[in-house]
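What follows is a single structure, written as structure tokens, with notes after it.
Only one protein chain is missing from this complex, and each of the others stays in its spot.
For reference, chains read A, B, C and D in written order, and residue numbers begin at 1 within each chain.
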Amino acid sequence: MAFAAFATAEAQPQAPKRKSRIALLLLLPGILYLVLFFLTPLISLTLTSLQVPSEFGDIGQYDYAFNWQNYVDVVQLYWPHILRSFGYALAATVLALLFSYPLAYFIGVKARRWPLLQSLMLVLVIAPFFISFLLRTLAWKQLLSDESFIITSLKALSLLAPDAHFTGTPFAVIFGLTYNFIPFMTLPLYTTLERLDLRYLEAGSDLYANPFTVFRKITIPLSMPGIVAGTLLTFIPAAGDYVNASRDFLGGPDTQMMGNVIEANFLVLLNYPAAAALSIILMAAILVLVGIYVRRSGTEDLL
Amino acid sequence: ACANTGGGSAKPSAAADTSETDKTLNWANWAAYIDEDDDGNYPTLVAFTEETGIEVNYEVAVDDNNTYYGKVKDQLALGQDIGADTVCLTDWMVGRWIRFGYTQELDHANIPNLANLTPALQDPDFDPGRKFSVPWQGGFAGICWNKEAIPGGLESVEDLWNAELKGRVGVLSEMRDTIGLLMLQNGVDIAGDWGDAEFEAANEILREQVESGQVRNIKGNSYLEDLKSEDTLAAICWSGDITVINAEAGDKWEFAIPTAGGTLWNDNFLVPIGSPRKTNAETLINYYYEPEVAAEVAAWVNYITPVVGAKEAAIAIDPALAENQLIFPDEDTLSQAHIFRTLTPAEEQKYQAAFQSILLGS
Amino acid sequence: MGLGDWLLPAYTIIAFVFLLIPIVYTFVFSFNDSIKSNIAWRGFTLDKWLNVCNVEGGAVCQAFGNSIVIGLVATVIATTLGTMIAIALVRYRFRARSSISLLLFLPMATPEVVLGAGLAAQFLAVGVPKDMLTIILAHTMFCISFVVVTVKARVASLDPALEEAGRDLYGSPSQVFWRVTFPLLLPGILAAALLSFALSFDDFIITNFNSGSVSTFPKYIYISASRGIPAEANVIASAVFIIALVIVITAQVSRAARVRRLAKL
Amino acid sequence: MAVREFAERGADLELVGIQKRFPGFTAIEELDLVIPAGSFFALLGPSGCGKTTTLRLVAGLEEPTRGRILIGGKDVTDTKSHERPVNTVFQSYALFPHMTIIENVAFGLKRRRMSDPMGKAHEALKLVELDHLAQRRPQQLSGGQQQRVALARAIVNRPALLLLDEPLGALDLKLRRQMQLELKTIQEEVGLTFLHVTHDQEEAMTMADTVAVMNKGAIEQMGAPEELYDLPRTAFVANFLGQSNLFTGEVVGTTADAITVEAAGTRIVVPAARSQKHQGEVTVGVRPEKVVLHTEAPTETAGRNLLGPGRVIDVSFSGVSTQYLVDLGALGTLLVFAQNVGFAPVAGLGTEVWLSWDLTHGFGLADELAETGRFPADDSTTSIAVQRREALVSELEEH
Partner (left out) sequence: MAVREFAERGADLELVGIQKRFPGFTAIEELDLVIPAGSFFALLGPSGCGKTTTLRLVAGLEEPTRGRILIGGKDVTDTKSHERPVNTVFQSYALFPHMTIIENVAFGLKRRRMSDPMGKAHEALKLVELDHLAQRRPQQLSGGQQQRVALARAIVNRPALLLLDEPLGALDLKLRRQMQLELKTIQEEVGLTFLHVTHDQEEAMTMADTVAVMNKGAIEQMGAPEELYDLPRTAFVANFLGQSNLFTGEVVGTTADAITVEAAGTRIVVPAARSQKHQGEVTVGVRPEKVVLHTEAPTETAGRNLLGPGRVIDVSFSGVSTQYLVDLGALGTLLVFAQNVGFAPVAGLGTEVWLSWDLTHGFGLADELAETGRFPADDSTTSIAVQRREALVSELEEH
């Protein structure tokens, strides 16, 4: 099941052996595969990002060059989308963390006494994995459309201005991102909290810490690996997502993210260099952010 | 790596025809674009198979001209079979395919019924003499509205910018239709000789309306969802759709060609370069150019049929239908509709980018 | 005690309701007697469940079938390659270790659009036409990293003393692998395989860039989304959901029963 | 939380009618206990008998099902754990893995806003000779070092009552003896009340002022260590606290001073004052070190019980003393310790020997000896429970 991906196990002392031919045999196929289908595409993506339109060429025809100007162009043209992507992803990550932590805490700590309940709740957390995320997003779109029960009730309760609407707004996109990545946040949190040794909490309260201090000084720091893993697993895909922000789903013209821009350039405008340059920028930005984050949170070993 | 990015300079060559022995045909088309009965069968196709012995695999594979092109262009560039022996695409996209040599030349001898083609469509600028493409269905782009919410109705594109409709207006992501309507509103003859200035003017109007929040969203076919969920109350629409959703979700919507004129477009059969079943495709095209068959399809899909004689045939099915201007437009109606002129690759690139910049916001 | 005692359970219930709302919606609308699109409620029918494959010449079912095939093939390849890497990473020491770890981490840190666009550009440059094969290649690529992470945890938690005991008890290296190591890794490998399948089955973004004209279930939904998704898609999604849930819950309940039985001993 | 002062001196602890039920299991049936302020009290018992549970009740980490807990005369039954003037050295140390050693030790001081927590923490670390490791993390210390940190972390708070849950369990014999000495010194210096849980009888006996032997959730016997050892009241205590040679038989004679028991045809005399029962079936016993080994038949003397002849069936040298196993036929096998004051064992394997002991060393028990298999049912409940949970967890994860 999916949540095992985030599971950590009691590590056993291992005595890694000397360099061995067996290791090479075991590694070679997989590594070769990744080099072939991950690394070389990245390289050719880089090359594509430097192309220029063919002289006299038709739409979608480019020649190899070293046109770094492409990067300048896309940044100039799309900097709002770049900022928006990271802004939305950050907001969604924070919301997902706030939503998931209490949930994961309940499942991982409070429900320990009832293993069956615990596993059933875990199943419910991963349940969304089993139904297409496109369908779930569309369901939200319907559930939150202007004349839907939810929105009209909110308007009736004056919680929403009469002419306000939800779909197509930044809120809707952030909402969708948050919802779709909640399992990715909850599961790593659960796996660390599930292993949280309650004796530390007892020791804390034995040492005069009130429940809030215990939570702040002991629970949170001890669940840090889960927090880091969860936020990364949420932030990275959220920053690159283009389904939620798509105009056909929850987005509108002013909520378009980098993913949408890349898609439009790649599939509609056939502007491959721009799409590639944007991809490289997105990836580099994420790697830098992740690197800084991981270093600051003191979990470098994760990488 | 070989630098065959996109089109490529060397045009691919057509595949050998095996129609003689291979009595099958793959047809890629848009959704809800052929007659369908309650069991999910396509009656005209069933009849076609009975008549000719050719098994047709009808696939709803085209959701958008651009994305469909994006999916198959690499195979086309290599001259490979894209899994479809005939596809129906819109005029301007057909023009691109022909330019790139992605279509096979049709043998008119195999399509005697082509004589039934409406004269107005016989010689388009992207395919003079219809050597590579044959129209399937056509339609208008105009405006539509929710009759319950807007009992007074709308007349022109200007009416969409009415303050009461703020945030409840949809426009199409198909550049030629949305910009076309706006240019017509500006008094431009979209079929004629216009340039950057005219385009820019229309594009600016759209940008303003989108940025001010007057326009709720810019969508492809899914604008219908918004109409149905009442996220939008009025929109730039395609003619055939309104009949369909009225049938489906209650008679709530109305379509009109704006006073300044609407756009007219056509989707055209073509045979992709890698298809080995061109003759079968031609047989199919010929079949759908029989007026009775064309009428049957038109009665179901509610789009404009290019087949002369279909209206007469339709009267036999349902006299009311024949009166529907959206299916069998008379001269008067047709005179209000205009065809967007073919763009050069450079224009295409430039205008699409400008239009997309609105779609992507900033 | 007091407040904290019911606050957290209450929150949990609300959270689950929230998580399940769109799923229930999808399920309910699989019974909608809709015509083309499935938006307004038009009445209850079982038709869509009974005639799933009849709409649009069976396009839904064909897409679904493609997704299953792609998922299975990609899972088998990714699981095999990933398990091998995981074993090597934990059990052997070699120089390029950290670069390899980085290479394995990168695909997980790369947004899907970048993976999709990069691979698409690559296939384009080499002139490989897009079809099932390219989808499988793409899916395998992003699954490998997840498999490595999952299986690695399992390998690392495997006490090397067990293998040593196997050798000590006259097991030859291959016997030790197949009788001791492999059975102990199996649960981890199965979990990894399941995860791969789930990731592949639900992937849209990478698929969209690399699928050419081949349809998959998520892609079908995405395309249909622009003109109304037929209720049949809801039927298939709901069916997959229910089957998966039944399998998982059965496994959990029987595991719990086993644990309880075990506790009684 | 109010700033509180260090405890001036230890407080006394009183448990009144405590009962603790877990779902499906009663860990403590009925427990009454008074530990005077400033004393070193050891709770001794086999695994799973409820020692840790008792401690957790006192620390406030578990609520009693019934009964009251008083510390220094104040009822703390409903006081939260972090508000009790109690600190615990946990069986598993429970050092915070995300803090350095010094932060661990200073944790409690900071929570109570004591002045100069770091200084005091360093003092405490110096006491356990670990100040040089102050900046390390717990994972970087060996088991013994971790245990000392746990001790420092508790002691630094000068709690009125210090609970120690097998704080020396992980140490090897040598270090253990040193730590025992240290603990004792600290307790005497600071004058705190120590409640020390252990299953090491030697540890309990050498360290504590009072020892209580617990069995199945109840206290079987309690008293000064010498007293308990010298005069066990039940078979459990006789065998748990050191070893005993036990004989069960009918009382065949009673005088004011002594009773005579006939076991397998042999008469054994026990002082009446040292016997819990004076009629019927009685189990009597004697400690192995009180038994003297004779290689020649000794003459019967009034003040001594004499058994034999028997045969030495095992001699095992253990450094300080030699243990002899003597087969006495129907009477069973007897264990005899003889301190190695000379070089060679007194009697070799197979030698015929006689055994005798001073009447006054015998004792009579309140209950009878239950027969056990060669391997006793190894049902340390905790260990099984822990393993079960581990198995469960790992199974869940395998998924």
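Here, a residue touches a chain if its C-beta (ideal position, glycine included) is under 8 Å from a C-beta of that chain, and two chains touch if they have at least 3 such contacts.
Just so you know, these numbers come straight off a predicted model, no measurement behind them.
Trainee: Check each of C:Ile100, C:Val180 or C:Ala233 against the chain that is not shown and name the one that touches it.
Mentor: Residue touching the absent chain, from the options given: C:Val180.
Trainee: In the complete assembly, which of A:Leu177, A:Ala229 or A:Leu250 touches the absent chain?
Mentor: Once the missing chain is taken into account, the touching residue is A:Ala229.
Trainee: So one chain is hidden, and I want to know which residue out of C:Val149, C:Ile206 or C:Val240 touches that hidden chain in the complete assembly.
Mentor: C:Val149
Trainee: Give me the subunit C residues in contact with the hidden chain, please.
Mentor: 149, 152-153, 156, 159, 161-162, 164-173, 175-176, 179-180, 183-184, 262, 265
Trainee: List the residues of subunit D that touch the chain left out of this view.
Mentor: Subunit D touches the missing chain through residues 46-47, 97, 128-130, 139-145, 148, 172-175, 178-179, 182, 199-202, 205-206, 225-226, 229-230, 241-242, 287-290, 292, 316-321, 337-341, 343, 360, 373-376, 378-380, 383-384, 387-388, 390-391.
We take it that only the chains that are shown with their structure count from here on.
Trainee: Tell me, please, which chain's centre (mean of its C-alpha atoms) is farthest from the centre of subunit D?
Mentor: Of all chains, B has its centre farthest from that of subunit D.
Trainee: Where the CA atoms of subunit A average out and where those of subunit D average out, how many Å apart are those spots?
Mentor: Between these chains, centre-to-centre, one finds 55 Å.
Trainee: Would you mind pulling out the distance in Å between where the CA atoms of subunit B average out and where those of subunit D do?
Mentor: The computed centroid separation for subunit B versus subunit D comes out at 91 Å.
Trainee: Determine the centre-to-centre distance between subunit A and subunit C, using the mean Cα coordinates as centres, and give it in whole Å.
Mentor: For subunit A versus subunit C, the centre distance works out to 16 Å.
Trainee: Quick check on subunit A: which residues sit in contact with 2+ other chains?
Mentor: 1, 4, 7, 9, 44, 115, 119, 142, 211, 248, 266, 272
Trainee: Could you check subunit C for residues that touch two or more other chains and list them?
Mentor: 39, 124-125, 154, 157, 188, 191, 225-226, 252, 255, 259 - these are the residues of subunit C that touch more than one other chain.
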